[in-house]
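Every protein chain of the complex appears in place save one, which is left out.
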Amino acid sequence: MTHHATKISIITEKLNEQQIEQMVVEAGAKGYTVFEGSGRGSHSLKTRSRPSVVDAFSLIKIEVIVADREKADAIVEKIASTYFKDYSGIVYMETVEILRLEKF
Amino acid sequence: MTHHATKISIITEKLNEQQIEQMVVEAGAKGYTVFEGSGRGSHSLKTRSRPSVVDAFSLIKIEVIVADREKADAIVEKIASTYFKDYSGIVYMETVEILRLEKF
Amino acid sequence: MTHHATKISIITEKLNEQQIEQMVVEAGAKGYTVFEGSGRGSHSLKTRSRPSVVDAFSLIKIEVIVADREKADAIVEKIASTYFKDYSGIVYMETVEILRLEKF
Amino acid sequence: MELFSDLLSTFASQLQKPALAFLLGGMVIAALGSKLSIPDAIYRFIVFMLLMRIGLGAGIEIRAANFGDVLLPALISLFIGCAIVLIGRFTLAALPQVRTEDGIATAGLFGAVSASTLAAAMVVLDEEGIGFEAWVPALYPFMDIAALVLAIVLASVHAHKQNGPSAKVALGPIFANSLRGSALSALLLGLVIGLVSRPEGVFEEFYDPLFRGLLSILMLVLGIEAWSRLDELRKVAHWYVIYALVAPLVHGLLAFALGYMAHLVTGFSPGGVILLAVIAASNSDISGPPTLRAGIPSANPSAYIGSSTAVGTPISIAVGIPLYLTLGQWVFGL
Amino acid sequence: MELFSDLLSTFASQLQKPALAFLLGGMVIAALGSKLSIPDAIYRFIVFMLLMRIGLGAGIEIRAANFGDVLLPALISLFIGCAIVLIGRFTLAALPQVRTEDGIATAGLFGAVSASTLAAAMVVLDEEGIGFEAWVPALYPFMDIAALVLAIVLASVHAHKQNGPSAKVALGPIFANSLRGSALSALLLGLVIGLVSRPEGVFEEFYDPLFRGLLSILMLVLGIEAWSRLDELRKVAHWYVIYALVAPLVHGLLAFALGYMAHLVTGFSPGGVILLAVIAASNSDISGPPTLRAGIPSANPSAYIGSSTAVGTPISIAVGIPLYLTLGQWVFGL
Partner (left out) sequence: MELFSDLLSTFASQLQKPALAFLLGGMVIAALGSKLSIPDAIYRFIVFMLLMRIGLGAGIEIRAANFGDVLLPALISLFIGCAIVLIGRFTLAALPQVRTEDGIATAGLFGAVSASTLAAAMVVLDEEGIGFEAWVPALYPFMDIAALVLAIVLASVHAHKQNGPSAKVALGPIFANSLRGSALSALLLGLVIGLVSRPEGVFEEFYDPLFRGLLSILMLVLGIEAWSRLDELRKVAHWYVIYALVAPLVHGLLAFALGYMAHLVTGFSPGGVILLAVIAASNSDISGPPTLRAGIPSANPSAYIGSSTAVGTPISIAVGIPLYLTLGQWVFGL
């Protein structure tokens, strides 16, 4: 007895963490999970093992699961248009199966 | 030449890590991977950057890939019924493509 | 207006990180993201909480999103054949939805 | 009246002490939204260093101790640990606005002991030139474990009554679990190493000289943490705040009285009596919470951690230590 | 000519100093591909320890200071912070090969202050037996905040001109944001604790004795980091390298001249003048970058971090400190 929901993954600079989290919650998500990472993209290389003298630029991945697809689209749209001109980052969506529909 | 399998993701308090890992292995999974994270849900906010005076409450994500869908359902069922009354956490499933069927 | 792309996840020993990253970039991926983790599989248990006297053996997960499915297959093939005879690790693929096709 | 004015002047002079200044400083910068934080690895290392120092110090000097002298204070510690939990059970946890499990867990946390408060008190006594028996810090586990185990047992008895016959509580694992926590492990390891080997060199040139400095950083962390947890406290009943303000006073005075008794009977030192009161008034901020989370899973951690970390710890350091110090100076004419 | 030969001999003797040896050592091992690295938690802790030491030291001694004496140097610091940014705005940022925002951000970073360069200079003055007023390190925030705030304002004015009327820049949050950074928080917290409480004990037995040793490790980290960032620098215009080599000299000499004026007017000490020049010549390597990233999001961090971390910091430590030291010895006949 599972339901379908959309998982949004946002990879961006740690600097933006608080603002994005707030934006996500205001857009109606009931929760999110954050992981630290490193990576490479079109902007310069982010490193992990060295002391990051500038820790605020290191990367995080924020995962948000929402049951409502339209809510998901709205969040993705909002984030892509607000952040990815100036800051490094990507956003993508996946379909997941959840148990407790009311939690998402 | 890929095969389909189910990836289970369990986000919960670190405190439960060992027990869940054991449960997963006993249920027949051939492996799992664990990541540390932080997040917000219906319970109180988990933080990451500050020293977590109470480290045992910080969050982990356990990912388990199993080839057999029924095994996956059993694991998810077991975990949801054992942990999510008292502890924070969510569980969800995704379909993934794997190469070596015998490893999962 | 989203597009489909393939996300490859490679879980392997940290020791291999640089080489795999290079291989992925040479195979045409435009970026990747790396997370640290721990886990258990058919090889011996990897641990996280203890000081890993041998840090180079701890696990990482490399996520690579590529828009072109054939490119994805080639990367997966290359990695599976190069690394998984001698080193621990798994690789799997998922379909994700992305916004900016030109970035992947 | 004299006691009161002494108290005020002790307070004033404690405010000058770096431990308190760092604690308050941490609260202030957290309140101002500063991004300053001490990395988690450093925090955990500092806790290890302090407990290892306390354990080694006790172990080294305990070799010469008369084990008979330890008996009465150890029994008193056990008794206080249990008494605090029982008091909480029939006051806080009995209130209609408080969930019984949450109240019991909170009482368990206040019965358990704070290593940082203990360390801060040892520094203060040292600076005041008030001696105490080397084994007094070793009373920590007696009170700590008694309180945690009893709280878990009471919670399980309560659940039992509510849900009908359930599995019996196994005491063994609870004991083992609390002994295995990182704080008690470090303390006991230091104690044993101090007892059976000769770590004087490393104690005097490494663990001891770093003690006060590392403590100042720990105080900063506790201050930051206290402020950040205030939020959590807002979500639970006001009774938790009142308990966190009043209970430590009751616990400390109870311990002071019993310690004074031991002073009369077996010559327990004035410094020991003060330290016993401080330990009793303190609440566990490191190892207690995970033990309770595992032992009383149905209790809401926001309730007990909020009241202990955000209110109990700052109060027992900023108010408790000067209070029992003054009381001691007054009672024993120091 | 004499100045020049003095300079050479000062350089030679500074090369013997561990700070410089660790800095160069870090660059060499990074260049050789060594896997040696200092864990991030340790790096952040060391920065905290150094700034807390500097703050406490200043706070403790400032109690006796005449606040009138501080006024002129503080104003000069404010002025220098602004002047550096304006100079950069109309030189580097005005070049056609340099994006204006990137140039302004770089000027902001060079106007801001490096805690590590400050610490290294304090150690050198100490070893040379050259005294300075205890409050000189407290000039840091004046220059730092002035530069960062002005850079953000100028960048926003520029964006305004380009994109037509946009929202006005709110100064309050920029100020608050730069004060809340971990570096300034630690410095100011130490300052206040030193002022209002009595942390002499913990200062003398913990923060001060560890200062030089921890600084040596920080120098190693900065050396490794400098080498690793060279790559980034290759991607941006050569002008950044030229700016990073020349600007610190200009800034330091400007500050030296103004400091000398204060020496004549209010008796600002020779050591203070040297330290002021070092601070001005330094560029922020810890707290500046995130403040600028948040305040000027359109600027490319590779440009400003590359030039400051890979070139500015090593130059201001390896060349700047001996230079202003020699100049001071020469001007003041030390």
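In order of appearance the chains are A, B, C, D and E, and numbering begins at 1 in each one.
Convention: a residue touches a chain if its C-beta (ideal position, glycine included) is under 8 Å from a C-beta of that chain, and two chains touch if they have at least 3 such contacts.
Nothing here was measured: the structure is a model prediction, and the numbers come from that model.
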Touching partners, among the displayed chains, of the absent chain: C, D, E
Touch with the omitted chain, as defined above, among D:207, D:227, D:243 or D:256: D:207
Omitted-chain contact residue, chosen from D:45, D:79 or D:332: D:45
Residue, one of D:13, D:182 or D:298, that touches the chain absent here: D:182
Sites on chain C contacted by the missing partner chain, in the whole complex: 13, 15, 43-44, 47, 49-57, 86-87
Where the missing chain touches chain E, by residue: 15-18, 20-22, 25, 28-29, 32-42, 127, 209-210, 212-214, 216, 220
Positions on chain D contacted by the hidden chain, ascending: 39-42, 44-45, 48, 176, 179-182, 185-186, 189, 192-193, 196-199, 201-202, 205-207, 210
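Quick note on the criterion: only the chains that are shown with their structure count from here on.
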Neighbouring chains common to chain C and chain E, by label: A
Centroid comparison with chain A (C-alpha atoms), farthest chain: D
Far-end chain from chain E, centres as C-alpha averages: B
Chain A-chain B separation of Cα centroids, rounded to whole Å: 19
Centre-of-Cα separation between chain E and chain B, whole angstrom: 47
Multi-chain contact residues (two or more partners), chain C: 35-36, 94
Shared-contact residues (touching 2 or more other chains) in chain E: 39-40, 42, 44
Touching pairs among all chains present in the structure: A-B, A-C, A-E, B-C, B-D, D-E
